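Below you will find the structure I want to go over with you.
With one protein chain held back, the other chains of the complex are shown just where they sit.
The first chain written gets the first letter, and so on, giving A, B and C; residue counts start at 1 in each chain.
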């Protein structure tokens, strides 16, 4: 059985385990105050060209989303997001548990537009009874989205401009950030529509650099650019259960991910494997005539298959159902990752 | 200026004020433990043919919704409702403030169906990752809905049956209950599809009998039929800020509303005025050729008008905008109520 | 049976009922946007010498406390208060339901001191692990306190100064404000230690003028002096269930309470009755040799009585138990109010 169910089916990059081994008996203080965290913060600020950003490490994505959003909104405010957004669809109501409504905007491909944000904002304030309606207080987008799609730089710039105009902090969920950055570079590097971490630090008020799905054991690095959002953020982390006692584990992982064994950081080079093998698999699906539920250029692929094919493939491969399409067909999700082996992909392609 | 903006533009029925005056210097204990509340509870149980129901009095609708829902759901559960439902659309996120997601079902006319509830329930449990999704924990419907529409008895029976089958408590928001009951009787009394308070007590786990929009100064009477939902409800009321110190004010109002100066309770007879004048106004809109945004048989009417007519009418009449329909046309809401005078309606009709 | 159980055993001052009657068929818009509310706001601003203050009307005390506190604190902050404070002891955890910890300071008489506040603040920030501890975010005091005691002007000035120094908004719960103001005037009017509404508007960031226990049917008027706390407060009210549809009921009551039938406002003149008869009763308790649990100069009295006296008095008089003192003795609470009749007090005195 070969699993393509997600990008967290393996452990971590061997360099991370090696570093954990090497530092195991160092004594450090807890909660992210150790030298490894400090070093990792420095590396991330450099990668983001954001010398003044605050960088914090949390354990997982749902926790990070809930913590960031709780730190920004006032009680009567909600967060604008795609209806497919992770916070709206797959976090068991963690945002509502924290008191806030997800203001879901319709989205077929996981993305939302600057125009949608503007319209929601204008509509709220134009409503005479707006005090009876949850006030839009910030914007949440994912890069890549939950459907594997990515924003062009110009799209992000438009969103960022609208957010600033409306006074809505922009928060970007980068649980799979590396995969998105590499895909954007390959697609749009030549036309300048690609996106860099520095772009994100400039365009977002706060975003995070995912570790869990990107080859760390676990961990998400929050980068806060907007000074107004920095105050007391560590209290929020602690309250939300995200302040790891052995915080060094996060520092050690991120200093490894942002080290440069070659020309570029391990974080980026690891992501290339997922994008390359994702591309190979996408081409094979297309060549075999499978349509896609959504056109994803990253490491998550959503081919639509007939039931008998699904049953047949499921004997040897793991993948997830992504919703019934019609009588007889279902969309499924295949993920590649930093850890995917080319032979595994070839085996799957042969079985298609 | 004559206001048709809502059904709470006047004070209260004169008999209520008279009773307040008459009892003003009685000394009673607080928080709903007085004889007037006890008497009102008895009258309501009788009107509902529900001798074992618990009856509680709260101050307003948003508070009542938030309190009932908080008392039922576990933290990871949400409430199924129409997208147009008051809890989803017009309570500034009070339900989310209490920690719960509104699981909005699409609705064009404010109603949801048994089939929609069943489908949402089945879909949740069929999802392999359902633990990552808010679990449907109860159902909220309004009678009449926020768009003035009402359910037939058979529709409520189907909803109730599905709710029982799925283990989802059914909660009915009766902020304008009297108007709905009278309209149902007039429309369907002859075919048996009308609805009575006894039907609601039998079909719902909990519902409330609105006072604020029905001729009381304020107040909502919660009727809990399901014994499993009765425990400690008064703690919930107190925590939610709904336990009025001078609780007798609610008892006095409800014993007046449920007294029978004639053949039927004041609550029902007052509602007849709104339905009769609503009908007269509806016929006049139709005769003048105004289409309706939604076909409401109750006291809220939603004609679609061109902008110049709206501007002209607004000089002498109050009414609310209910959303742009197209370039040049807007849906507006006109409400009648227990207090509406026939001359006011005639004046409006003449001005159409 | 004559009740001294609380100051909300009767309805409302007759002038309030008269005004409700008189305005009953006026048509007004809802939610506090009507002319009566506007007029009441004006009168309150005048009484507070605070022309720039925002004034809002809510229904009850627990709701008001929860709403004000939710509007001020960030999620990881708590509210410093006396251990006996209403929010800590008698609101069924409404503040915690809103996500915040009551940071209770020890208090024997219901009051806290500037020194206690300063110490709690300093201790928090001196703690190396302060990020693991709820951060003090505001201060709550009651005037009079839940034990009937009141602050001198100099005490309030010291508290206010410390709050400003520490950046902690000061919120004063004036559920029984009139009784406190009149008592302070009688005790300290000659030495300048009395307190006026203008003092409160100057010294507090936000406070409220209680109606429910002061002769209104219900209602609390929130006065926000600090401009930073004004933004979007109506959203908070709506979310907390405190935005009365027929908001005019609050406006009508407060314009009556702040009208001046004679030299002073009805609000103050009504309070004098409670303080005068409270004083008569206090003197009688003392003359009979009953010690007091706490030395209250307002309308709540806490004599300590032996069990047989309590049983005997309970045959004809209502009062509340306030905690066992020793084997054989219990503290009890007797309240006078705006509505207390002198004959009732005399009857009680004769029975002592």
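Keep this in mind: a contact is a pair of C-beta atoms (placed from the backbone, for glycine too) under 8 Å apart; a residue touches a chain by one contact, two chains touch by 3 or more.
What you see is a predicted model; the values in this text were computed from it and never measured.
Novice: Would you indicate which residue among A:88, A:116, A:160 or A:212 is in contact with the undisplayed chain?
Specialist: Only one of A:88, A:116, A:160 or A:212 touches the chain omitted from view, namely A:212.
Novice: Going by the contact rule already stated, which one of C:129, C:190, C:308 or C:350 would touch the omitted chain in the full complex?
Specialist: Of the listed residues, the one touching the omitted chain is C:129.
Novice: Of the residues B:22, B:38 or B:131, which one touches the chain left out of the display?
Specialist: In the full complex, the listed residue that touches the missing chain is B:131.
Novice: Please pick, from B:16, B:53 or B:70, the residue that touches the omitted chain in the full complex.
Specialist: Once the missing chain is taken into account, the touching residue is B:70.
Novice: Which is it among A:23, A:83 or A:226 that touches the chain not included here?
Specialist: A:23
Novice: Could you pull out which residues of chain B are in touch with the chain that's been left out?
Specialist: Residue positions of chain B that touch the missing chain: 31, 70-71, 74-76, 98-99, 131-132, 135, 232, 234-236, 238-239, 243.
Novice: So which bits of chain A touch the chain we can't see?
Specialist: Counting only chain A, the missing chain is touched by 1-3, 5-6, 8-12, 14, 17, 20-21, 23-30, 59-63, 66-67, 91-94, 97-98, 212-213, 217-218, 235, 238-246, 248-249, 318, 339.
Novice: Considering the whole complex rather than only what is displayed, give the residues of chain C touching the chain that is not shown.
Specialist: 75-76, 78, 89-93, 96-102, 128-129, 131-135, 320-321
Here is the rule we go by: only the chains that are shown with their structure count from here on.
Novice: For the two copies chain A and chain B, what rotation in degrees overlays their C-alpha atoms? Round to the nearest 5.
Specialist: Rotation angle, to the nearest 5: 180 degrees.
Novice: What chain is the most remote from chain C, judged by the mean position of CA atoms in each chain?
Specialist: Computed centres place A farthest from chain C.
Novice: Centre to centre, by mean C-alpha position, how many angstrom separate chain A and chain C?
Specialist: 50
Novice: Rounded to the nearest whole Å, what is the centre-to-centre distance of chain A and chain B, using the mean of the C-alpha atoms as each centre?
Specialist: 42
Novice: Between chain B and chain C, what is the separation of their C-alpha centroids in Å?
Specialist: The mean C-alpha positions of chain B and chain C differ by 34 Å.
Novice: I need the residues of chain C touching at least two other chains; which ones are they?
Specialist: Residue numbers touching two or more other chains: 98, 235, 238-239, 243.
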